[in-house]
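All protein chains but one are shown at their positions in the complex.
Chain naming follows the written order as A and B, and within any one chain the residues start at number 1.
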Amino acid sequence: MTNAITRRRRLELVVGAVVLAILAVLPLPIRDVYTQNLIILTILYAGLAQAWNILGGYCGQISLGHGLYFGIGAYVSTMLFVDAGISPLLGMFAAGAIASLVALLVGWPCFRLSGHYYAIATVVVGEIGHLLFLNWDFVGAATGLYVPFHGQSWMNLQFRTSKLPFHYLALVFAAATWIVAWVLEGSRWGYSWRAMRDDVIAARSLAVRVFPSKMAASAISGFFTGLGGAIFAQYVGYIDPDSVMAANISILIALPAVLGGVGTLWGPLIGAAILIPTSELTRSYLGGAGGVDLMIYGALIVGVALLRPAGLVSLLGARR
Amino acid sequence: MSVLLEVKDVSKSFGGVAANVDISFDVTEGEILGLIGPNGAGKTSLFNAISGDVTPDKGEIRLSGVRVSGTGPVACARAGIARTFQVVRSFDSMTVRENVMVGAFCRHTRAATAMAEAERVLDFAGLAAQADRPAHSLTPPEKRRLEIARALATEPKLLLLDEMLTGLTPTEAGAGVQLIRDVRAQGITIIMVEHVMEILLPLIDRAVVLNLGRVLTSGLPGDLVQDPAVISAYLGDRYAQ
Partner (left out) sequence: MSAISIDTVLQVALSGLLMGLIYALVAAGLSLIFGLMDVVNFAHGELLMLAMYATFFLNLWFGLDPLILLPVVAAIMFALGVAIYRGLISRALGVQFNRGMVQIFVTFGLAIFIRGAAQLAFGGDFRSVGTSWLANRTADLHGIYVPLPQLAASAVCLVAFAGLFALGRTEFGRALQATREDRDAVALIGIDRDRIFAIGWGLGAAAVGVAGTMLVGFYYVSPNVGANFALIAYVTVALGGFGNLMGALVAGILIGEVEAVTAQVLEPSLKQVGMFAIYLVVLMVRPRGLFGKL
């Protein structure tokens, strides 16, 4: 059957494939390590924002505590690697699974709350995790954990001579979150999420099971956020609670999706493509002037939120 | 014809105020039942009890002999009770087709079959031309139609219509009446709450009159308009003008 929905979804796949192809060849001519790093972070955050988007966008549950799942992912894979010698290639899935489980444990009580109460509860849960990790010696407390270099290989997910492997790892991660979002958007769950986000009473009257649907969104979102955390840990080689679990990480994960367009396939990608380079470039070039980088960043957020409330994606003409 | 819905001794009060008191009536399969009464008679409260949105304090409601009261809106929808709302509730970030698909997913797990069902319902409800417009851009009568289409997509046995003709122009209301007749022709039983008597009375097979939370009387629409108790409770203030 062809109709507007199936046509749109087919087009999305085509555009997605083109974007993927461009991103796959993008780093090849680039020799500058700074730019390579910038692109890798942008792609990684596009994936993280897409993971957030599943819960925060499609399902409409504004979580400001995703740093917890990101941090847990980073810690789980790192500790499995450091203490048990398990390859991060496997460890990252354990990281995702545990982050997913934690997301379910957080969702269980928090989904009783609505609106601002939910958002603030997620901030608090994230901050509890941050504080506990800061004081928990088993995970290195405030000192954090180094990922020792075990030799350059895909098994160890460690590369020193080139950033390219991390580029492709991040790209596979972001592409996976995009595909998952695409599949979910067209599925029963995707429809349930958007329906209950718009009007929960009407959704219930159409047999949408609200709580299980939120839990499903939370589990999927948490899984990919944890996965991203694991990749990030391998990439930077050092983690501590402030760098992977603090409240600003939660914001960094949510922001690209919000500015790009919540509950849209392209929003997280567009948002990350604007925000991460802006943030990094202003910090590198204006960071010396202490604060100007933050002012530009803040003004950008305010400006986009006010001028394009549906997100930057609305500039493309299509609402979704 | 067999009985589809049994309402038995249903009572419900909110904060000490009795909205429904010992309400009992049956609805026969395939009929259009009008639920009428002045404002505050407890019509919407009763609707909410039948659709599972509120649990009665006392009594029970059965659909095809199976108890549905107290099971919640999701179970009621799955059991075959669909509804529209007094104040239209559409999913405004979604298109008309997507709105209807939410309903279709009640019986279909796969997107393709849900889409086919949505297609069928959109044609039936006369919304095929608007299918890919955003729901928030519809006119009020179109939105009412959308609510019916969405409810029908759940493939209900019983459809509850809450003031779906109120506030429409005579032409729009006429089209709405035709749609309701078409729905019944598909074998779907209908209970409707409506204030516009001129439209309602010719449409319904039977009416239950509520007043102050209780069943005042029930019967054929033609007989009710001559019942002095009904006239004084409700119709009086309209017809006596």
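Structural remarks
Methods note: a contact is a pair of C-beta atoms (placed from the backbone, for glycine too) under 8 Å apart; a residue touches a chain by one contact, two chains touch by 3 or more.
In this text, all values refer to a predicted model and were calculated from it rather than measured experimentally.
Although it is not drawn here, the omitted chain touches the following shown chains in the complete assembly: A.
Within the complete assembly, A:310 is the residue of A:104, A:164, A:215 or A:310 that touches the hidden chain. Residue in contact with the omitted chain (choice from A:185, A:240 or A:293): A:293. Considering A:12, A:127, A:185 or A:240, the position touching the chain not shown turns out to be A:127 (whole complex). Those residues of chain A that touch the chain absent from the view are 62, 109, 112-117, 119-121, 123-125, 127-128, 131-132, 134-135, 247, 251, 255, 258-259, 262, 289-303, 305-306, 309-311.
Operating definition for what follows: only the chains that are shown with their structure count from here on.
Across the complex, chain A is touched by residues 51, 53, 72-74, 77-78, 82-83, 85, 89-95, 97-99, 101-103, 105-106, 109, 111-112, 114-116, 119, 131-132, 134, 150-151, 153-154 of chain B.
Of all the residues in chain A, the ones that touch chain B in their complex are 1, 3-6, 186-188, 191-192, 194-195, 197-199, 201-209, 263, 319.
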